[in-house]
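Just one protein chain is left out here, and the rest sit where they should.
Chain nomenclature is as follows: A and B, assigned in order of appearance, with residue numbering initiated at 1 for each chain independently.
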Amino acid sequence: MNTVHMKINGKPVEIEAGSNILAAAKKANVNIPTLCYHPDLPAWAACGLCVVKQENSPKLLRACAAPVQENLSIITHDAELYQIRKTVIEMILSTHPNDCLMCARNGTCELQRFAAEFGVREQPYEVRLVDLPKDTSTTSIVLDPSKCIKCGRCVQVCQDMQGVFALEFIGRGDHTVVSPAADLPLNDSPCIKCGQCSAHCPVGAIYEKDEIGDFVRAVSNPELHVVTQIAPAVRVALGESFNLPAGTITTGKIYSALRRLGVAKVFDTNFSADLTIMEEGSELVKRLTTGKGAIPQITSCCPAWTDYMEKYYPDMIPNFSTAKSPMMMQGAITKTYYAEKANVDPATIYSVAIMPCTAKKYEIGRDDNMHASGFKDVDLVLTTREFARLIKASGIDFLTLEDEKADSPIGEYAGAGTIFGNTGGVMEAALRTAYNLMTGEDLKNVEIDAVRGMEGVRTGEVDIKGTTLKVAVAHGMANVSTLLEEVREAKANGDEPPYHFIEVMACRGGCVSGGGQPYATTDEVRAQRIAGLYTDDEQSEVRCSHQNPEIKQIYADYLGAPLSEKSHHLLHTTYTERPLYKH
Amino acid sequence: MAKMTLQELRKLRDTKKSEIQKRVVDDKDTQIIVGMGTCGIAAGAKEVLDAFLKELDEHNLNSVVVTQTGCMGLCYVEPTVEVISPGMPSVIYGKVDVEVAKTIVKEHIMGNKLVTDHVFDRPSADILKDGGK
Partner (left out) sequence: MSYRNYILVCGGTACESSKATEIYEALVNEIKHQNLTEEVQVIKTGCFGFCEQGPIVKILPEDSFYVQVTPADAKELVEEHIVKGREVKRLLYNKDKSKKHAKVEDIEFYQKQFRIVLRNCGFIDPENIDEYIAREGYAALEKVLFEMTPDQVIDELRTAGLRGRGGAGFPTWMKWNFTKQANGECKYVVCNADEGDPGAYMDRSTLEGDPHSVLEAMTIAGRTVGANQGFIYIRAEYPLAIHRLEIAMAQAREYGLLGKNILNSGFDFDIEIRLGAGAFVCGEETALLASIEGKRGMPVPRPPFPAVKGLWGMPTVINNVETWANIPVIMLKGGDWFSQIGTADSHGTKVFALTGKIRNSGLVEVPMGTTLREIIYDIGGGIANDRKFKAVQTGGPSGGVITADYLDTPIDFASLTKLGSMMGSGGMIVMDEDDCIVDVAKFYLNFSVEESCGKCSPCRIGGRTLANLLEKITKGNGELKDIEQMKEIGSAMKKASLCALGQTAPNPILSTLNYFEDEYMAHIVDKKCPAGKCKSLITYNILEDKCIGCTACARKCPVGAISGERRSVHVIDQAACIKCGACFDTCKFGAIEVR
């Protein structure tokens, strides 16, 4: 590591070469304000707040973009910089509505924070607001151009991190707006509803579609039997909304809170994650051993990813696992298997999923396969952020809740199911069971380090008693193309496929940093949440999906075997090519 | 011409230089050079060029060549035309329209007289006149 020695406000700082001045300032216990910089993204240098002075230079530097240099001496705060920053904030406020009380980001807005810190008490400049309607075309997120401060985070996220290119700057100068090309509604654009834009937006210009009202109406409707599931990643992130450190496992409190919210049954998506492994793992083994079906098999749990694939890589459809996502499997068995077991009329079941993801709101209405039970398999998706608000608004003192347990028969999970929430987790879980399916034995060490980590693309080989399984993991949608191009090339050249099994998650780090998770997600936070899930796995008595007693039970009592006809009907789906733009 | 060697380029330069110095190009000893930058063209240089060609043709003046060049910098008097003819100082005419072009042919080319009211000054000396050394 190359170290650079520099000064921040006269204080010596040692920092890794290649870092920016923001990071150097942090090392000197100094925060420099910024509205456009986000550690996930390359510096875009749009907002103009992070300007700092370099000693003996008349030009100001942008702390977000300027790299550290040996002997650099930086002034981060003085009277002039304070005045410039305040003027810039006031200018931004002059084009931003001041209806903070009714804003989705009230209390979490970064602009609001700076306005407060800089003590803005009046609007000195001419007010010019953007008078454009909200884009509510998708089921997942809302775009409010009037709130947009053009920081560019969403555009960078959409293009650089996710490779989707749904959002772009349109127009120039003060006519600039962020929107899909040709002013199309977001739903007619290549948008995959991953919601990363909403997770990165500093203000209330892009936010998850709030459906808390539907939940409240459902639980207060005596005719309805409300059943819930929570996704793996929710349990290690929700705590942040209650000031717990990232990665704190709050599963028991979540179950407890749900019951207090008035739901009839509390199940867990992790159960269906195990179910997914049974189906998807069997599917993989079948493809490998019978030679039927395309290799590599690619995971399909992530609805943003399936949407992306259908738009950008439709030639990969045969490679997709036909297994539904855990959420949709849980929905289908809730209104069939559970309804039968509990003798509840499935028509009265209202199935709610608490998810880290905005695309899940889209997934429940993807196509007819999402009505496998004969009803809408999942009726409502609430994101982690909505769920946190719901708990608070319902007066539940989350932190003091006793831990409770999930309900049977679809609430129990193996450690494999819980690591579905992070990158590499589906792969690891699948390998644990695939090993068993292929060899009849269980792995001695279930922790497969080859597929763990945060690199955007990871590849490895796993030895299954002499059979080498070539696997690859990608997360952050833009990273998937390198893998898929490799596959395409091999296919075009008639070569052996470069991989047997590929796991893809649209969001960097996996579902733990999904578009619906609490704000201020950085790689540090991702690592903590991931560590939380691995801890949950370690603490689980049962580590492999096929060992989950409730899984064994559902196959014995209801489904028969993986890939059975019933399984196919309820737990598998199909994919179709979709155009990038709907006209 | 095929791709050149260094020697060929130098030889070509010498030939062309002496042609320019003798002011005889392709056996023609009189040159009318029309300023054909965007500014000149916008002011009507194309029509002027056509007028010269037509007028020269009408008078069977076969020793005159009409060529184009870029902007001479005299935007306020476009179109501009330089006339180089034997025994006369080379001059730049400005505000040349079709009528002035005809006059230039009659008076300057055929009559060896400068045309009144239209002579303008070349804006600077030529730094390459001594061969750029």
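Convention: contacts are C-beta pairs under 8 Å (C-beta built on N, C-alpha and C of every residue); 3 or more make two chains touch, one makes a residue touch a chain.
On a predicted model such as this, the values are computed, not experimentally measured, just so you know.
Touching the chain that is not shown, out of B:41, B:64 or B:83: B:41 (per the contact rule at the top). Along chain A, the points of touch with the absent chain fall at residues 43-49, 51, 60, 62, 64-67, 80, 83-85, 87-88, 91-92, 94-95, 124-126, 128, 149-150, 152, 168-169, 171-176. Listed here are the chain B residues that touch the chain not shown: 1-6, 9-10, 12-13, 16-17, 19-20, 33, 35-39, 41, 67-77, 80, 82, 87-89, 91, 94-95, 112-128, 130-133.
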